[in-house]
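Here is the structure we will look at, set down as structure tokens.
What you see is the complex with one protein chain gone and the rest in place.
Let's turn to chain A:
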Amino acid sequence: MPVQPAKFIQSTFRNGVGSFVQPCTKIVLRYCNWGGSSRGMRKLLNENIRQIAAENPEIEVVVQKKSGHPIVQGFYANGNIKSVCVRNYEPSKILEKISVVRNSSGEKLRKYNRAVESKNESVRGIWSPFHVDAEHRYRI
């Protein structure tokens, strides 16, 4: 057969094209019933916890009592866990951290060295020295 599929070519799955599925699946709010650093967290849990859960139906919200500093922990579909320590934080600041955890993709943080990163090839194509006007072409 002259034409064959090259089976080693991998395909990519792009979350957000056609549909978007929230990568964050679970958020754990850990607090201590005694410690002073959990004061803000305790206030948040008393007042806002139902609202937080209702606003995020796609995320399982778990409240955990454990001694130590309070943390906000996100569990992601790719298996990663992101923990943020929220000791001595006001409820408003903890809400901010919850939204950071919720909106994260769960990927490891890394440095982007290029201005544009894309999975798609350039629409314009790569510039070619052989397709400029023959007059301006550089000849070796």
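FYI, a contact is a pair of C-beta atoms (placed from the backbone, for glycine too) under 8 Å apart; a residue touches a chain by one contact, two chains touch by 3 or more; residues count from 1.
What we mean here is this: contacts and distances are computed from a predicted model.
Asks: Assign the chain not included in the display its UniProt protein name, restricting the answer to "ER membrane protein complex subunit 2", "Ribosome production factor 2 homolog", "Large ribosomal subunit protein mL44" or "NEDD8-activating enzyme E1 catalytic subunit".
Replies: "Large ribosomal subunit protein mL44"
Asks: So one chain is hidden, and I want to know which residue out of A:Q4, A:N46 or A:N113 touches that hidden chain in the complete assembly.
Replies: A:Q4
Asks: Would you mind spotting which of A:E58, A:E117 or A:E135 touches the chain that isn't drawn?
Replies: Answering carefully, the residue with contact to the hidden chain is A:E58.
Asks: Could you please point out the chain A residues that touch the chain left off the display?
Replies: Chain A touches the chain not shown through residues 1-7, 9, 11-19, 21-23, 25-26, 57-60, 76-78, 119-120, 128-131, 134, 137-140.
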